[in-house]
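Written out below as structure tokens is the structure these notes cover.
Of the protein chains in this complex, all but one are displayed in their positions.
Naming follows writing order (A, B and C), and every chain is counted from residue 1.
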Amino acid sequence: ETIRWARSSDALTLDPHSQNQGNTHTLAHHIYETLLERDNDGNLQPRLATEWALKEGDDTVWVFKLREGVKFHNGNDFTAEDVVYSIERAKSEFSNMRQLHAEVESVTAVDDYTVEFQMEGPSLIYPNNLTNTFIMDKTWSDENDLATVQDFASGATNHAVLNTNGTGPYTLESREVDVRTVLALNEGWWGETPAVTEIHYLTIADAQTRISALLSGEVDIVQDVPPQDIQRLSNTEGFKIETGPENRFIHFGYKFGDEPLASSNITDSNPFNNPLVREAMELVLDRDAIQQVVMRGQSIPTGIPNPPFVAGWTEELDAYPAPDVERARELMAEAGYPDGFSVTLDTPNNRYINDEAISTAYVGMLGQIGINVTLASRPVAEHSPLILANQSDFYLLGWGVPTFDSAYVFNDLVHTKTDELGTYNVGLYSNPELDEKIVSLNVESDQATRDATVAEIWEVVKADRVLLPVHNQVLAYAMREGVTLPVQPENQPHMTSVTFD
Amino acid sequence: MTEPVLSIRNLVVEFPFHDETFRAVDGVSIDIMPGEVVGVVGESGAGKSMTGSAVIGLIERPGHIASGEIRLKGERIDNLPEADRARLRGKRIGMVFQDPLTSLNPLYTVGQQLIETIRTHLPLSEAQARQKAIDLLSEAGIPKAGERIDSYPHQFSGGMRQRVVIALAIAAEPELIIADEPTSALDVSVQAQVIKVLKKLCSNHGAAVMLITHDMGVIAQTADRLVVMHHGTVVETGTVGDIIRRPREPYTIKLIDSIPTIKRGEGEIIAAPAANDEGAYVTVNQLVRDFEIGRGSFTKLLPGKVEVFRAVNEVSFTIPRGKTFGLVGESGSGKSTCAKMIVGLTRPTSGQILVDGHDIWAGGAGHQERRKRVQMIFQDPYASLNPRWRVRDIIAEPMRTLGIARNRTEVEQRVAELLRKVRLDPSVMRKFPHEFSGGQRQRIAIARALSSQPAFIVCDEPTSALDVSVQAQVLDLMSELQAEYGLTYLLISHNLAVVRQMSSAVGVLHNGVLVENGPTDAIFDNPQADYTKMLLDAVPDISKVA
Amino acid sequence: MTDLPHSPEQPVPAAKASRWKTFIRSDIVWSYRRSPVTITASIVALLLVFMAIFAPWIAPYNPFNPATLNLMDGFTPPNSNSMGGRYFVLGTDSQGRDVLSTIMHGSRVSLFVGAMATLFAMVMGVGLGLVAGYVGGIWDAVIMRVCDVQLSFPAILIALLIFGVARGIIPPNQQEGAAIWVLIIAIGLANWAQFARTVRGATMVERQKDYVAAARILGVNPFIILLRHVLPNVVGPVLVIGTIGLALAIIEEATLSYLGVGVPPTQPSLGTLIRIGQQFLFSGEWWILLFPAITLVLLALSVNLLGDWLRDALNPKLR
Partner (left out) sequence: MLAFIARRLLQSVIVMLVVAFIAFLVFRYVGDPLANLLSQDATMADYEQARERLGLNQPFYIQFFNFVINALQGQFGVSYRLQQPVSQLILERLPATIELAVASSIIALVFGVMLGIYTALRQRAFSTGVIMTLSLIGVSLPTFLIGIGLIYVFAVELKWLPSFGRGDVVQIGWWRTGLLTQSGLRSLILPAITLSLFQLTLIMRLVRAEMLEVMRTDYIRFAKARGLSKRAINFGHALKNTMVPVITITGLQLGSVIAFAIITETVFQWPGVGSLFVNSVAAVDVPVMAAYLVFVALVFVIINLVVDILYFIVDPRLRDGARSGR
């Protein structure tokens, strides 16, 4: 059956290694395949690889057994050399997937269906990084001169941007960028024949138009459903909603250090640097109210900047204090800011679900303890450079954890900002002790020790309130009655999982 | 007794205003016999045009005929439904409006407009209509009508256009033609031709004509009978000769009296020479002015050949102190351009203007001198007064700008004094220009000109926007002031009678060239240049009737 | 009475006491009193303006003071009590703000932005139009070409771009304070050309008039001539474009808000309210969109109607 599937923006490119971006991967997953994939509960599952393990006696080598009898859309056989070629391509200069394979020293084909990855050191969590690295056909790629990944800056595009040759369940029929992509069933796919035999993948940027299209029966499945429409849609005859947690949390961050804030009326000290202030700020953050009103129930409030899917998450960490404005006021007074202070909160307005509304709500809450917040709301294209340049005193940010491992969070958000690490440590939090532990995670070879270190780091992060988490996002897909598409925690649904009643 | 073509009885036209009604025509009765030309005269606003509009049924909203009746060949037409009235227009009543420039639709050729009109009224084929159109045009005096018929109105001169308008009005051979100021937008020379055409056409077609004008000269030449209107009523009717020779009503007397004549008469006022005559006060030397044409301002930046039109060509003359120099010539001959150069509004291309020995375009001191000594009075008194300013500020501006008087009370005193000079009550200084009549406005303009205590005033058509009666007053005032202050005037006018009355010397401009220049009497009585002769011949003269 | 001819306008006695009477009897007032639509429009406009100006004093709540907001009041339907027990005539929005109060404060922001932007456009357009019309030549050519360029881009696009530039120039922590001014300048810059064109045309007509020549003969400074002589005579059409421009500016502000570059969401304008409200079109909370939208339409409509009337009233030919 044909499925008409709409979401807010299109895949950026069809070159599978050019962009490390959710929408792009989602489409690619239907055409290309990866060695491993993640099921709807976030667990790793075999795909083109059937087995994977550390090499006996050498914990710096990962061995992958490949699926046999798989063919590319053009009829070529899938073998180990394709994997070697693809991983090397993903590691090459213009690839955006490079970072994920930084620790791979070399990839070798042991035989036609076995591949060995030589890592730079012990790398326990490396298989997590393979879920979005797609395997291309070496022969086809060479024929079409695809050795270099598409480099947007050079002004040249390559054959792979609009043409595909994967092993996936669907083949590309036609593509009108930003408008419509049509995929047809790959009859020779190795997996179980899916119910969906044709996909019309549509881009509808405007949320209201997207919902209208569903309501008027012009599409079957809509991704990126605004929370406020969920209730209504699920109550509307003929439509239903599938919801599920996403592997992404939303948090506020603030500036650490003694330097006075640029946007504050307090010019001799940095109030955020005072733990009491941070505590007070957490005490006025009414996560449940935000969940109920702003998110319409479509979020999972959390006390830790780490989604439940990720290793290292615990229930205690996830707990958060009940709001207590009185106590917060006392803390403010204790901290020396009985009258509060003023500051600017930078928020994106087109990146996360209700991002601006969450910020607006928190501005109101902070007002109750005298923190007078000016809200600066910007499109993400402006918000992003601002926080990357550490120019924000106080900001909202969301963070997905594609590797499902805590280290991913630590590396970018907690580690002291350097060229390689702490890229999004906008508050410039710096704790050398933690830094050491974070770095050790990447080379630790013993799982138990590693888990213990992760737990230790989380203790400190929570105690220091390095970040002020609000909630984990909840994904919602809307569809017409008679179709079911389960939620995928990385928001990369597979049409192969669609069932019809 | 034959039946009159048009018979108007007790016509009343009203304009309802917010809370009162205004009677533009108040009980007018006129009869016009077949083949007769009846002139309707009267001051501006007397209700002449309104009477004409009422006859043809085109009174503009909210005006309407309040009472009275209009009969065409005995048949009552004023109460016909609009559709029936529309059928009369063009077919039985033709109309000629004052302005030929605006009466023709600029987007259609003359032929199209003629053929359209002809075919609306007469059952002719396209080709027949075209032939008739050509005939009409030649009859109206358009040479080579067959060739010109496909021209657009803008390709015709003003006089030709007016003839086209007349041709259009008579296209369907109407029984009655209403001509509302058919010549007042035209030059004297053209005016004479148009009148001739109109008259000829009437006699050929036997139509009755109602000729509306304020120009007694035109009436004298054309009309059989005369109707004098004033304030919406008819004050006097009779044959032209009768009324001109023996006007009975005071208003008519005044009207006739105030017509200047180019013949030297008893009432001639030549300004008394000023105390001492030191020769030339103003010297204009080889004045030239070129205009670039055919290029937009943007493309001026580009190199390329510039087409030049020479509007003023080596004009030279002098004016002695305290005298008036008259400059005459047809429209477009360069009179105003000369004036503008003399007062410093337009820079001459070459040549020199000396006022009291200072070259006014030399910059520096000359410039300063000019600002003090030279002033100008403009044609349209309303346009020359800033409508948003009070009279006091208007008159005071030169004093303030030139630093003659600065303090408030002093300024006010002077303004009051000037207003008294021009015979206005000083209390009017708080009013705005629109609260005055045309004559009063021109007095204010004169007061403003005097305010900078000039010695030399350039008057560009100072009275042509005014009624004959007012014209006389303004001219009187100018003469008195000249006598009082020893002013020197440059008087520009196309009205030869005015020039004759006012100036001691005259220059005749033709196509930018000064074709003749000398004492007034010499030129008027004994013109040398052909152009001057033609100009003088063309002037209609009421004394011919008398 | 025969000594002087009578101009169409009968001289009016200059008695001071009658000035009010003169005004009342003037054409403008007369045409106003004759037009029920205009009377209604002006009453509506006045009410809205009054509401906007006095919003801080008459609005039931202060939606701009975050400290008084309770998120739990959110989504209260009109004419009912919230979960927190407070009563809201027109309901509350997603942040628990009273819709009536946000509308009042929002109109205040919208009117302020609209009025200031129009003023800005007016000053700039009139200034440049005067110069272009009076000086002519190369200045005229340049200014008019700039006008063409600007008219070729829709106001929204221009405002969008200017907004972007301002964002880049102003340091981030001052941006919010400046946002409203940036918006004003952006909309103003997007609309000046209309004024410039009109004024240029009118100036070219006025420039030819003899009263300007009279001033030039005196050697009055051209700047003074422009300011004191020409300007007062070209303001008529400017006022008309101004009223219509005001309505346009208000709508432009709304559209910019829709595109996400409007005023800060904590101090929403009518446009921002509509942008926020339209998210709830399908979710049943119609009042969040409807009331601000009605207000915007009423405001724009009444101002437009007034502008229309003014245009006709000032144009004697159309009477």
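Note that in this section contacts are C-beta pairs under 8 Å (C-beta built on N, C-alpha and C of every residue); 3 or more make two chains touch, one makes a residue touch a chain.
The structure displayed is predicted, hence computed values, not measured ones.
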Which displayed chains the unshown chain touches: A, B, C
Among A:N76, A:S384 or A:S430, residue touching the chain not depicted: A:S384
Contacting the left-out chain in the complete assembly, out of C:V89, C:L157, C:V205 or C:L227: C:L157
Residue among A:Y170, A:W189 or A:W399 touching the omitted chain: A:W399
Selected residue (touches chain absent from view) among C:M51, C:V199, C:A254 or C:I276: C:A254
Positions on chain C contacted by the hidden chain, ascending: 37, 145, 148-149, 151-154, 156-157, 160-162, 164-169, 247-248, 251, 254-255, 258-259, 271, 274, 278, 281-282, 293, 296-297, 299-301, 304-305, 308, 317-318
Touching residues on chain B - with respect to the absent chain: 56, 58, 86-91, 94-95, 97, 99, 102-109, 116-117, 120-121, 152, 154-155, 165, 168-169, 171-172, 293-296, 298-299, 302, 307
Residues in chain A touching the chain absent from view: 9-10, 12-13, 15, 18-21, 96, 99-100, 150-157, 161-162, 176-180, 202-206, 208-210, 212-213, 215-218, 350, 379-385, 388, 399-400, 402, 408, 411-412, 417-421, 423-424
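In the analysis below, only the chains that are shown with their structure count from here on.
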For chain A paired with chain B, centre-to-centre distance based on mean C-alpha positions, whole Å: 85
Chain C-touching residues of chain B, taken from the complex the two chains share: 18-19, 43-45, 230-231, 250-251, 254, 296-298, 300-301, 340, 343-345, 367, 371, 374-376, 378-380, 383-389, 394, 397-398, 401-402, 427-428, 430-431, 434-440, 445, 448, 452, 466-467, 469-470
List of chain C residues in touch with chain A within their complex: 65-72, 74-75, 94-96, 167, 172-173, 175-177, 260-261, 264-266, 278-285
Residues on chain C engaged by chain B in the complex (per definition of touch): 1-9, 11-12, 14, 25, 27, 30, 136-138, 140-141, 145, 209-211, 213-220, 229, 232-233
